[in-house]
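Complex shown without one protein chain; remaining protein chains in place.
Chains here go by letter, A and B, matching the order in which they are written, and residues are numbered from 1 within each.
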Amino acid sequence: MTNCFTHPALILIIGALILPFVRGPLRKPYLFLVPLLSLAAVAGNSSMSGQFGIYQFLDWQLVFGRVDRLSSIFALIMALMAVVGTLYALHVDNAKEHIAAWFYVAGSLGTIYSGDYLSLFLFWEMMAFSSTFLIWFRRGEKSLAAGYRYLLIHTIGGIILLAGIMLRYQAVGDIAFTLMDVKNPELYTWLIMLGFGLNAAVVPLHSWLPDAYSEASFNGSVFMCAFTTKTAVYTLARGFAGFDILILLGVIMALYGVIYAVMENDIRKLLAWSIVSQVGYMVAAVGIGTELAINGASAHAVAHILYKGLLFMGAGSVLYMTGKTKFTELGGLYRKMPATMIFTIIGCLSISAAPFFAAFASKGMIISAGYEVHVNWASWLLMFGATGTFIYNGLKLPYYLFFGKSNCTAETWEKAGDPPWNMQMAMATSAFLCIAVGSAPVVLYGLLPHPVSYNPYNGYLISETLQLLGFASVAFFLLRRYLEPEDKICLDMDWFYRKGGSLFLWIAKHPLQWFDTAWGEAYRVVGLGPLMVISRFWSWFDWHGIDGVVDGIARCVRAIGGRVRAVQSGQIQYTIYFSATFAALILIAYVLFQLS
Amino acid sequence: MNKLIEYLSERIRTVVWTCYGILALVMAHSLYVDKSHAHSWAEQYIPFFWSIFGFAAAAAIIGFARWYGHSGIMTRPDYYDRDAEEEPAAASHGATSTDHA
Partner (left out) sequence: MDNLIINEGFPLLSFLIFFPLAGAVVMLFFSGDSFARYWTLAVTSITALFSIPLVSGFDPSTAKFQFVEAHNWIPRFNISYILGVDGISILLVMLTTLIMPFCVLASWRYIQKRVTPFMICLLIMETSMIGVFVALDFVLFYILWEFMLIPMYLLIAIWGGPRKVYASIKFFLYTLVGSLLLLVAIIALYLENGTFFIPAMMWQNYTITFQVLAFLAFFLAFAIKVPMFPFHTWLPAAHVEAPTAGSVILASILLKMGTYGFLRFCLPITPDATFLLAPYVLWLSIAGILYGGFTALAQNDMKKLIAYSSVGHMGFVTLGIFILNPQGLQGAIMQMINHGVTTGALFLCVGMIYERTHSRELAVAAGVGKYMPWYVTFLAFFSLSSFGFPGTNSFIGEFLVLAGTFRDNIPLALAAIPGAVLAAAYMLRLLQRVVWGGTNNPDQSYLVDLNFREIITLAPFLLFVFWIGLKPQPFIDLMNTSVVSLLDQLHSWQQQGVAMTLR
């Protein structure tokens, strides 16, 4: 593929549309092949740079293929995740789930490659709508409501984004998607940032994430954890690099996510909060805006996708096999799910930035970048948060899920086991990549947007990390009883709109409904009733009135005919009598007439 | 793998002491490591800085999370489901639709 830009989203969309027709033994190879092809397309594209796929639509120039190092690295990891995710879900029979997932990935890739706001918006909405289905396909009792909340929030976010895009077009005059003037933010700058930020789960617009990701299907959540948020990180990196408020927001996200994750009982909600936290690192890095920071954000995104996918795959395996996701219903599973345990622990070590595991290569970059531009407070707080990450993800999750006391019912215990081969293979691939990226980060660094002179493998950083991890573990084991999972949910910002929603519903059900019913009654009594009365009257009139006359005449004629018929008695004397009388009458009349 | 874990959990005290030993090694290493990469004054001059930081941070987070959760954030799982109970009652109101004409 030389000098020819192939849009991977196109491959995925066409593949998705053909999928229902591919059945039987062809399906599994097909499912594996299509994302692989899109990955190949991305790989081919990444050797190019420039703008491709330019179309003129009315007044605007749409750019579907803006290729540079920033978009290439994000597209690469997204396409790779698509392969792994589809492999994980290879055994799912329902074609619609795969179609939704591929459209979701297509939306993400489209957003990453778009060079103008209009095509970005198109793919943005494609992501939102298709990912909703990934929630609905779980078909749990709460999935429907969770999906609707997700869809509503994302639609609102999309509208805010659209408002920002339109205002910007009005102000600037073009729709090119480039770096905003972050030193002088206008209203549209804020609106677009809000739109991107909602997808990135920036606090306070983050509540949808734990809500939705914990309700998605076991395979759907593997896709969801990667695409929406990291695509948003890409758009923020592209458009808002160096926007200082993002540093503050990122740090708040990082810490907020940590606290809630520590409290959580549901595994996948914990992981979802962890996403909020980790994306906070990326957002903060984008806010810092230097080359090292953007490199850090990109590297952390790649690492995050790898290990978060792995973690969700592990949790998804538990869900798939046992049907349970709460610590209070699980525990001690190492005996029954050893492979899953190993993969999950690799993921946990990756997120904790242990040496030789994924995030070790990227987290340090972000922290260093913070020190370089002297936002030291951010870096300290992010390190603080990193400790927390290790606590809930590196220690609490494996301990209460795989070790520790078993809260499983006998039925759950019975069902537990290592998942099918394709799921394990997907997890193995991710685990391998996590270790590879962590141990030999040069490969990753070679793909980063800016030149890299950073090397995490220095004695100091290793020592720092080991000390941190070691003593945090000590604290964990000493203070274990304060972390015991409780079967409770954590209220969050979504309390406002969920309660607000029920208030709105109350208004609709009571005052508004009363008015509507009264109006309908009035309409029925005053309008409809008399109308039908009038109609029935005219119908009666038609039959008895007009037809009364017409049929009456006919009946008269028949009756007269009947009478006259009786005159035909057959007796000749009467016939002569009547005809002679009749003739005489005529004659007399004629004579009289002639005389006058 | 299971065998290994069983083996280790039978000898839990040995495992724990081994871990403490490793920690001691790490702490010792931290005294000798080249601190030129350190970002701030505190890291360079306070010995065992990151160990203290790690322990303190973990303890603080665990403590804060516990306090925060128990101050009302953590609540029963069916907290939001209360709204669903109103649904059936309201549905019967809407059934008086127009069924004539």
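Rule of thumb we're sticking to: contacts are C-beta pairs under 8 Å (C-beta built on N, C-alpha and C of every residue); 3 or more make two chains touch, one makes a residue touch a chain.
Just so you know, these numbers come straight off a predicted model, no measurement behind them.
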| item | value |
| --- | --- |
| Sole contact to the chain not displayed, among A:49, A:539 or A:575 | A:539 |
| Hidden partner chain, touching residue among A:187, A:440 or A:531 | A:531 |
| Absent-chain contact - pick from A:181, A:486 or A:547 | A:547 |
| Residue numbers in chain A that touch the chain omitted from display | 531-532, 534-539, 542, 546-547, 550-551, 554 |
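Going forward, only the chains that are shown with their structure count from here on.
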| item | value |
| --- | --- |
| Distance between the centres, which are taken as Cα means, of chain B and chain A, whole angstrom | 27 |
| Residues of chain A touching chain B in the complex | 258-259, 262-263, 334-335, 338, 341-342, 367-368, 371, 376, 379, 383-384, 387-388, 390-391, 458-461, 463-464, 466-476, 479, 482-483, 486-492, 498, 502, 505-506, 509, 513, 517, 520, 524, 528, 531-532 |
| Contact footprint of chain A on chain B as seen in their complex | 1-2, 5, 19, 22-23, 26-27, 29-30, 33-40, 43, 48-55, 57-66, 68-69, 72-77, 79-80, 83, 86, 90, 93-94, 96, 98, 100-101 |
